[in-house]
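One protein chain omitted, others in place.
And now, chain A:
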């Protein structure tokens, strides 16, 4: 029922036969026309157009990377590139002392010690409120406060939906592809650090080789996003490999960007073909 029937742009007639007007369409002289540019989706007789350029519309189970904007009573407000700030309840985070610990009044007062304004977190969407705001949770060891690394802000429609959004790339860095378009690049943690969970953020200097890999990945992500290529671990990796012949700071030059993205798209076609 979710099969894409192709693309539409504003003013394009979607179908001449009678259908029910869904989101992103309007009726113009008895013909159903698209009002936004995006993918046409048809469910039985309901025709909607999902726009390409949009804020993040979260669904249950999506992995997001967000930034804390406010600390309120028993909850944090998180910016996730959606229409409304998402909510992270105190009861939805893992606090030190075990999972089944009761939230005390003291926990409420020390919220800021755990997550402050400006901190980055990775979380999963638990539910959607009636007004469209997302409720997040970090009740798993793989989610939590993020440490040293680089955040890249892209459009949510460029992130491909996959089974897992956490990848340890073979080039030497790790990546979190948030569904909301926020991509987090960080140095692959060592063995013992992985067990610490989200509490201890290491402020040790990252090695120069790791830094170079992360900078290169960051520029590759920007290059792919400028050319509207779908982002997932394979496309990012191919782009990284195609960019190795250039210096990191040259990747953002328009000519070099075009060359790298063309090579990446060729490689992707070969792989799928």
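As a convention for this text, a residue touches a chain if its C-beta (ideal position, glycine included) is under 8 Å from a C-beta of that chain, and two chains touch if they have at least 3 such contacts; residues count from 1.
The rule we apply is simple: contacts and distances are computed from a predicted model.
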Per UniProt record, missing subunit out of "Exosome component 7", "dolichyl-diphosphooligosaccharide--protein glycotransferase", "Glutamate decarboxylase like 1" or "ATP synthase subunit delta', mitochondrial" is "Exosome component 7"
Taking the full complex into account, find the residue in A:109, A:208 or A:269 that is in contact with the omitted chain.
-> A:208
Of A:18, A:130 or A:247, which residue touches the hidden chain?
-> A:247
Absent-chain interface as seen on chain A, which is shown = 67, 69, 116-120, 146-151, 201, 203, 205-206, 208, 211-212, 215-216, 218-219, 247-249, 251-254
